[in-house]
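Complex shown without one protein chain; remaining protein chains in place.
Labels run A, B and C following the written order; every chain starts at residue 1.
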Amino acid sequence: MEKNDYKYSYSRKVAFKDTDMAGVVHFTQLLAYAEEAEHEALLQAGVEPISGKGGFPKVHSSCDYRSPARYGEVLEVCVGIAELSARSIQWKFALYRADQLVCEGDFVTVLVNTKGMPEGIDDALKAMLASLVI
Amino acid sequence: MEKNDYKYSYSRKVAFKDTDMAGVVHFTQLLAYAEEAEHEALLQAGVEPISGKGGFPKVHSSCDYRSPARYGEVLEVCVGIAELSARSIQWKFALYRADQLVCEGDFVTVLVNTKGMPEGIDDALKAMLASLVI
Amino acid sequence: MEKNDYKYSYSRKVAFKDTDMAGVVHFTQLLAYAEEAEHEALLQAGVEPISGKGGFPKVHSSCDYRSPARYGEVLEVCVGIAELSARSIQWKFALYRADQLVCEGDFVTVLVNTKGMPEGIDDALKAMLASLVI
Partner (left out) sequence: MEKNDYKYSYSRKVAFKDTDMAGVVHFTQLLAYAEEAEHEALLQAGVEPISGKGGFPKVHSSCDYRSPARYGEVLEVCVGIAELSARSIQWKFALYRADQLVCEGDFVTVLVNTKGMPEGIDDALKAMLASLVI
């Protein structure tokens, strides 16, 4: 996938705390940036990521780390929905420093109610998310 | 205060993720270690730090950082209660690498119910905490 | 101090990961937000917070927590320098949700070289930081 194939882009500056003693952003923090972008994309589509009705926990994450990100860099975090079914949402994400790929991967999320029980993704929700589908 | 004046001691190994690009543990993570020790001390006294009844949020934290902590070190995190009133608990903490002080400080916590409303610290709870009072 | 007495203001949206099971931002993360604002203020004054020459580790932090911050809120993180000496910088910070105070506190930082050895804060650096002095 190319950078422009994603449906939503979120700008994130690397904080000092996000780095580790190797001088680069810790791999878990790159995934946290991707989640921030996922949540912002949901909000843009009119969907609350976490609310009094429930949320979208991850049942899968995967990421390939291509080049390290460093303190002070502003990363472009690109996301989009690769697959949208009645049971889950598969997100694709990629983090860029200008045109250089930092990492890319995917999340699978499900919709749960406040008791953590899975709910189906109905047509109304699918319609709201349609603009994010790659 | 001396190391032996504290009432409870907790051993914590520094994880890679807890370091930053300066090669040392981030200052906020040292406070997180102190909170872990506070919670373990409460458990040892028979008090649940967080439960279906509520918890002990911090209303104050203060810390002096004396020497950096590094990856792989095993820190001794010492805690005790300096002041115990009907309204709040003042904890003192100090983190040591062997006999060298890493940092020392204090927390003030209050007891709240699950709605976040303050509850008094009653005599039964005070009795349970008595063994932690410095 | 009032909100307008600070010299620099930084806007920070609360991420999901920054919350804890009490449903609010963890107290250590509020300090991390304050550090982000400190670093942005330094950059605005033309000073690199961390560079090939060294950085500004904290030797003290203190904070009073007034009201919890929650997921999705955009906090205004206000900072300024309360005292600037040849040996250290004392920052004051306050985090607001609109006009409501979330927390307020201070940091004391020193300048160190890449070996972690303290350096004096010379007149050139003081001049650069002057605009941040409260």
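Here are a few things to note about the model shown:
Convention: contacts are C-beta pairs under 8 Å (C-beta built on N, C-alpha and C of every residue); 3 or more make two chains touch, one makes a residue touch a chain.
As the structure is a computational prediction, the values presented were derived from the model and not from experiment.
Of the candidate positions A:A15, A:A37 or A:C63, contact with the hidden chain is made by A:C63. The omitted chain makes contact with chain A at the following residues, 21-22, 24, 27-29, 31-32, 35, 50, 55, 57-65, 68, 116.
Where chain C meets the omitted chain, the residues involved are 16-17, 19-24, 26, 28, 70-71.
Touching the omitted chain from chain B are residues 15-17, 32, 35-36, 39, 49-50, 71.
Heads up, the rule we're going with is that only the chains that are shown with their structure count from here on.
Farthest chain from chain C, judged by C-alpha centroids: A. The central chain here, found by comparing per-chain C-alpha centres with the mean of all protein C-alpha atoms, is C. Note on chain A versus chain C: their Cα superposition corresponds to a rotation of 180 degrees, in steps of 5. Here the CA centre of chain A is 34 Å from the CA centre of chain B.
Separation between the centroids of chain A and chain C, computed from CA atoms only, is 28 Å. Distance between chain B and chain C, defined via averaged C-alpha coordinates, is recorded as 23 Å. Residues of chain C in contact with two or more other chains: 32, 35, 50.
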